[in-house]
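All protein chains but one are shown in place.
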Amino acid sequence: MGHAHTSSSDAGHAGQPLVGHLVAPWILFATGGALIVLTVITVAVRYVDLGEANLLVALAIAGLKATLVSLFFMHLRWDRPFNQLIFLSGVVFVVLMMAFCLMDTSQYRDSQYIGNPADVQAVLDKDAPNAPIAAQKSPDLP
Amino acid sequence: MTTLPARPAAPTYDTPESDNYLIHDKGIPSWLLTLDHKRIGVLYTVGVLLSFFVGGIFAMLVRTELLTPGRTIIDAETYNHFFTLHGAVMVFLVIIPSIPAALGNFVLPIMLGAKDVAFPRLNLFSYHLWISGAICTVVSLVMGSFDTGWTFYTPYSTTTTAGGVIPVIVGVFILGFSSIFTGLNFIVTIHKLRPPGMTWFRMPLFLWALYATALIQVLATPVLAITLALVVVERIANIGIFNPAMGGDPVLYQHFFWFYSHPAVYIMIVPAMGIISELIAVHSHRQIFGYRFIAFSSVAIAIFSFIVWGHHMFTSGQSSLMNTLFSAISFSVAIPSAVKIFNWICTLYKGSISLNTPMLYALAFIVLFTIGGLTGLHLATLNTDVHLHDTYFVVAHFHYVMMGSALIAMVGGLHHWWPKITGRMYNEKLGMIACAIVFVGFNITFFTQFMLGSHGMPRRYYDYQPEFQIYHVISTIGSYIMASGFLLTAMYLVQSLVSGKRAPANPWGGATLEWECASPPPYYNFHEAPKVGDPYDFSNLHWDERGEGYVTVKPPAAKA
Partner (left out) sequence: MSAHAPAGDHHAADGHDDHGHGGGHGHHNAEYPFLAHHFETPAQQFDSAKLGMWLFLVTEVLFFGALFVGYAVLRNRYPDVFTYASAYLDTTLGGINTAVLILSSLTMAMGVYFAQTGRKTALVVCLWLTMAGAAGFMVIKYFEYTHKFHVHLVWGEGFYKPVTDDGGLQSAELSSKAPVPLAPAQTTMSAGTVTAQQLAMPAFVQMPAGEQTAIAPPAAGPAGMAPAVIDAKAAEHAADPATHGDEALHLEDAAMPPNTHLFFAIYYAMTGLHGIHVLVGMGVIGWLIVRAGRGEFGPKYYTPVDLVGLYWHIVDLVWIFLFPLFYLID
């Protein structure tokens, strides 16, 4: 990549910027219109009971809207591949963190319990009957 | 590739005595408001070294307290504050900015052949943020300090009565943004400001390392920032997201924290590895072995760093599925690390080694990093970690990596570039003696702690069983030896500023671009566009007796 510059740098051409990409107003207005329509759709879908799928549909519509904003409003469609890669990698890292955290928390949520396991509790009762943690009994676990 | 118009030659050539970045402008404001990356690098270096001194004093106090079981010099609460301060100062104020912000700022644009970093103002802003973060830490000290450990684990950090928790967290938040902006600046500089001829694979390996580091800084640090912001909000408004008593999840805090802080460990070590690549190649005057492998292993480490954070949480209640995954992925980090070690050793093999201070530090790095890295495998193993977790074994392991590797590389790099930064040579003999003292003292201090930890001494404890005392005494004596080594270093470095010999442009025979400009460099780095060649081709560099430095001698026509 290095010094390969943004193209379209013929500043002499009337109405063309020296650098960067000019996006026609009709594209911007079309994008804005699509975003409003999608907003209406996402509100409407709320009242349709799809069960678990409601969340997925809402996220899919939000993802579509985000794609429209980044591609057209943010000119990413015409931007340098490396800038596209950077933005994508940010999203990927969030998804990565979310995936790992969700995997973990949904795994250990069932193994969380109150108080101590019976064998530990027996030791605590014997050795440290007055420790505050000893007041905790584990009601529903072995 | 479009070609750029060649830079016109400067009409006059100024000698380092008449014009260099140190004397270009005068007065304190010209330093504190400078946009020159070299001056900003020097400012960072001074700040980092001062913080290192402060953090070191806390370390000495902690070690002294541990000489005997029970109270030796300070009470338990003060002890908690001191080890926390030691950790927080060393991590956030010293090691993280030490190589990228201090040395990197000075070296990166010159090595690259650029006139400055891409955003000089942002660079200065980063430095001002660093100062603000340091001030916040001092404010925290005044307001009652903090005793949370540098990790700020919830719910302790949200409930402790120590008065300085919020200021220090705000400080770390600010330091995080300082780090982000430095990383951002470096990425853009490396992408956009390379002069003609400086292709990716002609970049010195230190730049590859800084590039990988910058990627981590940009991608990981925001998560720390928002996490700490949540801790502050939790402390002020009790929102309960991390509080188990309110249905929150403290393990989530640890996920967030280590999503940053494990990559942060690589923010410390990857640029250190970059420095070592330079030191080994230059001081053994031999083409670096396996250039591409070293370059890509830096990037590989940067990527791996994001998917191993859970190995800090094996005993935190993390699920066994994730424990297994994180353990397995953690082992894989050993591969790119070992690639580097093998390549360095291969570079040394049959090299023409100059056994001077930077080289000694580089060799010390290889030994200490190997010990630190291999003991990391013990800790990444699930079942041994259950035994070793939160013991002195962990303390010893990360000191071998953070201090024995990252800081030793920083000190080695400081010696390597000292002639370039200050224009003065330091006392080589004292330098080698000090390096030996530090190396011996370090190993006495921390190798002992491996034994202490595997025998079961938990970290951060104020009191301990009498049978541990002998290890603690040895460790403390080692820390005094190490401190004396650093004090000696400080003395001869300061002395060199006053009465050191003037440094030639290329005292070591380096082939990277910074050795082509004068010592200290002129204000605009290069008077004419530097000719970019192989950064590790030393064949044309010859020792010049008169100038007491290396000069480039081209076989057909000589060129000074």
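Each chain carries a letter (A and B) given by its place in the written order, and its residues are counted from 1.
To be clear about the criterion, a contact is a pair of C-beta atoms (placed from the backbone, for glycine too) under 8 Å apart; a residue touches a chain by one contact, two chains touch by 3 or more.
The shown structure was predicted, so the numbers you read here are calculated from the model rather than taken from an experiment.
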Would you mind spotting which of B:V62, B:A225, B:V339 or B:I408 touches the chain that isn't drawn?
-> B:A225
Selected residue (touches chain absent from view) among B:V142, B:V233 or B:I470 | B:V233
So that we can see where the missing chain sits, which residues of subunit A does it touch?
-> 3, 5-6, 9, 11, 15-20, 22-23, 25, 28-29, 31-32, 35-36, 39, 42-43, 45-47, 49, 54-55, 58-59, 61-62, 65-66, 69-70, 72-75, 79-80, 82-83, 86-87, 89-91, 93-94, 97-98, 101-102, 105-106, 109, 112-115, 132-133, 135-137, 139-140
Missing-partner contacts on subunit B, residue numbers | 4-5, 7-8, 10-12, 24-25, 35, 114-116, 118-122, 125, 155, 159, 177, 180-181, 184-185, 187-188, 191-193, 218-223, 225-227, 229-230, 233, 237-241, 243-249, 252, 255-256, 259, 523-524
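Everything below uses one rule, namely that only the chains that are shown with their structure count from here on.
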Residues of subunit B that touch subunit A when the two form their complex = 1-2, 4, 191-192, 194, 196, 198-199, 219, 223, 249, 251-252, 255, 259, 306-307, 310, 317-322
So, in the complex, the side of subunit A touching subunit B is made of residues 1-5, 82, 89-90, 93, 96-97, 100-101, 103-105, 107-108, 111-112
